[in-house]
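One protein chain is absent from this view; the other protein chains keep their places.
Order of writing sets the chain letters: A and B. Residues in each chain are counted from 1.
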Amino acid sequence: MTILIIGSIRPEYVNPRNLDYINYYLENGVKDTGAINLVASIYLDYRAYDTLIETVVLFMAVIGVTFILSKG
Amino acid sequence: MTPINISLLLFMIGLYGVISKNNLIKKIIGLAIINASVVLFFIAIGYREGGLAPIMSHSETVDSANQIFVNPIPQALMLTAIVVSISLTAVALALVVKIYSKYKTLDVQKLYEE
Partner (left out) sequence: MKNSKIIKTLAQKLLPFIFLFGFYLTFHGHLSPGGGFQGGVVIATAIILLTLSYGIKETENRFKEKQLRVLEKFAILAFIFLGLLGIFFGYPFLKNFLPLGQRGCIASAGLMIPLNLVISIKVAAGMTGIFYALVKYRGEI
């Protein structure tokens, strides 16, 4: 049973390239946090809450695997 | 072939793998390919023409007042998406190990008759 999926429809996406909220992070990122890596300053200083919940998601994966593969 | 087109092609390849392969491990590989294509799509959206990586070097060769950098926000969001992909693959593989130890087969057509 071979399904031929039509993957040849590829439209050309038009993105707005100059958004205003990027300029705040690019200008004030180094001054506010003191880190050169702007990606690290986003996920560790401006949005540190999401990283906290992220570690809990990984912890739940460990709990799931350990519970499924336990004996008894 | 721009990266956005390639990400759609990868999504279709992964979807074909999930739908029409009869082995359970190949379906899980298709899921991982779909996750990778979504990560590629989000990062490819944030590209600006002639931009560098968003790391302000502490040497004086980059004039950071009027140099264009790419969008750093989708890259920070995709770290979370990669961790979600890892945990999905791990739990799915644990379930497949339990299924094999009970039914001794990994074929979907034979598992339908159980």
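Operating definition for what follows: contacts are C-beta pairs under 8 Å (C-beta built on N, C-alpha and C of every residue); 3 or more make two chains touch, one makes a residue touch a chain.
Being a predicted model, the structure only gives us computed values, none of them experimental.
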item: Interface with the undisplayed chain - residues on chain B; value: 53, 55, 58, 79, 82-83, 90, 93-94, 97-98, 101-102
item: Hidden partner chain, residues of chain A it touches; value: 30, 32-37, 39-41, 43-45, 48-49, 51-52, 55-56, 58-59, 61-62, 65-66, 69, 71-72
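Convention: only the chains that are shown with their structure count from here on.
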item: Whole-Å separation of chain centres (CA-atom averages), chain A against chain B; value: 11
item: Complex contact set, residues of chain A against chain B; value: 1-3, 5, 7, 10, 13, 15, 17-19, 21-22, 25-26, 29-30, 36-39, 42-43, 47, 50, 54, 57-58, 60-61, 64-65, 68-69
item: Contacting residues of chain B [partner chain A, same complex]; value: 4-5, 8-9, 12-13, 15-16, 19-20, 45, 48-49, 54-58, 69, 71-73, 75-76, 79-80, 83-84, 86-87, 90-91, 94-95, 97-98
